[in-house]
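Since the structure comes first, as structure tokens, the remarks are kept for the end.
In this view, the complex is presented without one of its protein chains, the others remaining in place.
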Amino acid sequence: MSGIIDSYIPVAIFLAVGLIMPPMTMFMVKQLSPRSKAASKYTTYESGSIPTGTARIQFNVEYYLYAIAFVLFDIEVLFLYPWATVYKGHGITSIAVVEMLLFIFILLFGYVYLWKKEALTWVK
Amino acid sequence: MNELMYLAPEIVVVATGLVILLAGVFLSPRSKNILGYLATLGILAALFLTVKSFGLLTMEGLQIGYSVFSEALNIDALSQFFKLVFLVVALIVSIAAIKYNENSDHTEEFYTLMLFATFGMMVVASANDLIVLFVAFELASLATYALAGYEKQNPRSLEGAMKYFVIGSVSAALMLFGLSFVYGATGTTSIPLIAANPWLLIENPIGLVAVVLLIAGFGFKMALVPFHMWAPDTYQGSPSVVSALLAAGSKKMGFVAAFRIFIIALAALQPDWQFIFTILAVATMTFGNVVAVAQTSVKRMLAYSSVAQAGYIAMAFAVMTPVALGGGIMYALAHAFMKAGAFIAAGVVVWMVSQEKTGNLNVPDHLDSFKGLGKRMPLAALSMTVFVFALAGIPPTAGFMAKFVLFSSTIQAGMAWLAVIAILNSALSLFYYARLVGYMYFLPPEGKSVSVPFPYAAALLVAVAGVLVMGIWPEPFVELAMKAAMVLV
Amino acid sequence: MTAIPLTFYLGLAALLFSIGLYGVMTHKSGIRMIMCIELMLNSANLNLVAFSSYTDTLNGQVFAIFSIALAAAEAAVGFAIFMAIYRMHDKINLNELNILRW
Amino acid sequence: MIEIPEFIIPLIPWIRGVVGLVLVGAIFLGAMGAVWLERKLSADIQFRYGPSRVGKFGLLQLVADAIKLFTKEDVRPRNADRLLFDNAPIFMMSSVFLMLVAIPVGAVFINGVQYPLAVTEMDVSVLYIEAVSAISIFGIFMIAYGSNNKYSLLGAFRNFARMVGYEVPLGITVVSVAIMTGSLNIVEIASAQGLHWNIFLQPIGFIVFFIALMADMGRLPFDQNESEEELVAGWITEYTGMRFGLGFFAEYIHMILGSFLVALLFLGGWNVPAFVANNPVLGLIAPTGFFLLKTVLVLMTIIGMRWAVPRFRIDQVVDLSWKKLLPLSLLNLVWAVGLGLYLGA
């Protein structure tokens, strides 16, 4: 219990540093850098032309499909991680192998389905 | 490998689902119709295996159950009985859906989702571990969320699906939260082990919290009254075949899960949940019946009636005698036949309306569409009559037999007041059922007569046969239900 | 390191759960609802993991992994439904959807 | 052995953490070196001189650049979302720091006993590293969305599509490696390889991992999120001065850490033959040196790739991941399982 927490103390320290460093750097930059105010400087960059409309555009639906596919497959990988640690040396190798292969096999069904449904093709 | 033998029905179902999924994407749209037959065959095979498995459960006259997969699953009379229920529903739905999906591009998705949902329900029925139970519960729920929104172009279907999804997910969260407390109090997720340490739950105040959360969680799926809001919308909006699956199948899943969790695992807290369930049962049946009277959409009416029926089954929790539990379990099967059939019959009418583009297209299942159905589609009307009379508990139908056992056991347990309420409700329900029959037979038809397409007709006949066989020859079903109840007590 | 008391975890989980529930009940946007539901599920996971640690059993963690997977699948289905609604109505505000009522 | 006083023991993690911060400095220097290396190497490949004015071989060019970045004005566009725009670098930097903490940068052998040079050792470090490396995409997205610039947002979308495509094969290959050791501890994975490097055992896995890693880091040919020619600078278009510097730097550190991972997971880490490790002097230096050498080679390969392969179109990128790498990674997993069975028996 405390061993686990111990190994994360450096993580906390690093996180703290990671959180503080960028603002500190930016603070230093503020002190060092010059200042000049010109309205056109604060416009959005659009290759020199005057920006039109908002940039908060609608998601392309393609991205959504990928996101879903990713979430699902990534979650499947989630199951592989604990399995990876017990695969070796826990004396249950044969069951572990068969079941995980079955799992991957079933996963393949979904994969082939997605492929054939052209969910994995960018431009339809 | 012995373990796999006990799970043969599940394996068949899930394998059929996978094969259909892949076959569907490789087949041309025209030839996708065979998928429906394939699914039906798979379900029939699973049904056969399930029925056969009843033989395995008795050895030298003793009732036995098996625990397989490191005690994650339990094969006993209760699980097999509910598998029968789910497979029966799946069979009826699958046959009817052959027609429903006739020109659909997504046939394989429908059948795969349906089979996965059935698989999930079947696993819930035999779950012996909270994890398995929750995972299977969610598997079935997820598949049915998608099925409810199957008609992507139909705003009603989508709206129903959305409500179902939101409320279903919330209920899943409540359930998970509740289960986490059960686990926390006992330190195990195995149902028998939880049951083996009753004092852990009694002494710990979080046991009560868990009960409340779990009742809310399962209550949503069972559509008990304060948690029923999604049911009418979803049942009305979804395609009729899906409504049949939801009302007849998915709801039973809630019950079997509740049986496993409350009666076996949380037996220690019986006084607490029994009281809550008693109140919920009364509220559910009364509310469902009263509101059903006011409906003009038949599917919505059936939905409310389904809510009411859930109240009857929930009486089993309130009474908690072996016979009452058996009655509740038997009612589940009877209700599967009746409600699935009734929704399919409503689906036939919706199909007819959409074919002819007459009548109220916004609410194709409006009562007006049923006018003179006795002349337009005698088979559909007759089956619907059988179903609604069965739902009302008119003999000799499955509904009567199931009510008979359930209500009589209530009296036996000395809860005559509950039986009186249930019986009065049953009488009240006759009012709106009779009105539907009235529309079908006593009003003049508003269109040509139509012949019921073969798959629909076959599905209806299966359901009618089930209703009548259970009504006329209930012995084997009563016996099975009682065996199943023995698992619980 | 002194161990953090179990009640802290439970309290946090309960708090997150309540926030999620409150959000589901008050928010009308589908996406927010899904986020709130995820919050509820994850608070339950927190519970499970905390219990797992304090009862010295692994079931809770296994449970949590499974429920994470299910939550992902649930979100996927939910988004699919909301996307379909969005395409049809150009809105996902649930209170504007009320064709079905009695 | 040195006796450690009793009262220190609870403080050890703190000490490791604080001392570990030295590593940050080293890695920063390394990143600067990497920038220099890239410019120099690119120039060599293209028969140019590259930086050569400031200092010997242009070595001080980076110092000059740093001074410039520090003194440039920080411009925030008028329409930007201030909260997101300002805080995005925190995410990118945190991601880098959090990865850094778990990656060993070598090991010393004292009396034949291995002491890895890692700030912390955890049981699930592989998983942890993957998890925290994904945090940076929040930063990228916050920058893009906060900038309110169409190029930025397009870049971020592409970045997102690419990331989701390559995380999966990456994860699966990592699992394939992990099952050879039966551990998710990166130190164990590295040290367990001995001289049977995973690259030899799982060549397919290595290729998949390497490509996926490149994509994950956004290195050419996978820099669709920047693609200077079409999107100006993609997600980072609106960032100037030090703000740009932070994002840029984070990317480079990412690259170095990626090289570490390749060396750790596939190239045998710091393993050296036993007689070297048991030598009291060489045991202190050789493993780490060998390891860093491999890392630099990987780094140079990554940099060199930039000039060898043209940039993919986004649809090609996505196709590559979903339709080629994913099946290949699954194949590799099955292969690894079989290999594990064979070796285990």
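What to note about this one:
As written, the chains take the letters A, B, C and D, and residue 1 is the first residue of each chain.
Note that a residue touches a chain if its C-beta (ideal position, glycine included) is under 8 Å from a C-beta of that chain, and two chains touch if they have at least 3 such contacts.
FYI, contacts and distances are computed from a predicted model.
You can't see one chain of this complex, but its UniProt record names it "NADH:ubiquinone oxidoreductase subunit M", from the set "Branched-chain amino acid ABC transporter ATP-binding protein", "Pyruvate synthase", "NADH:ubiquinone oxidoreductase subunit M" or "Hydrogenase 3 large subunit". Within the whole complex, touches from the chain that is not shown fall on B.
Note that of B:L367, B:A419 or B:A463, the residue touching the chain absent from this view is B:A419. Check B:F26, B:F275 or B:F442 against the missing chain and you find that the one touching it is B:F442. By the touch definition given at the top, subunit B reaches the unshown chain through residues 375, 389, 394-396, 400, 404-405, 407-408, 411-412, 416, 419-420, 423-424, 426-427, 430-431, 434-435, 437-438, 441-442, 473-475, 478-479, 482.
The rule is simple: only the chains that are shown with their structure count from here on.
When the interfaces B-C and A-D are ranked by C-beta pairs in contact, the top one is A-D.
In terms of their C-alpha centroids, the spacing between subunit B and subunit C amounts to 26 Å.
Centre-to-centre separation of subunit A and subunit D, using mean CA positions: 14 Å. For this pair, subunit B with subunit D, the centres built from the Cα atoms lie 53 Å apart.
Annotation for subunit C: residues touching 2 or more other chains are 1, 62, 73, 80. Counting partners per residue, subunit A has 6, 74 as the residues that reach two or more other chains. On the subunit A side of its complex with subunit C, the touching residues are 1-2, 5-6, 61, 64, 68, 71-72, 74-76, 78-79, 82.
Residues 12-14, 16-18, 20-21, 24, 69-79, 86, 89-90, 93-98, 100-102, 119-124, 127, 145, 147-153, 157, 160-161, 164-165, 167-168, 171-172, 175, 178-184, 232, 237-238, 241-243, 246, 314-315, 318-319, 322-323, 326-327, 330, 333-334, 337, 340-341, 344 of subunit D are the ones touching subunit A in the complex. By the touch criterion given at the top, residues 18, 21-22, 25-26 of subunit B touch subunit A in their complex.
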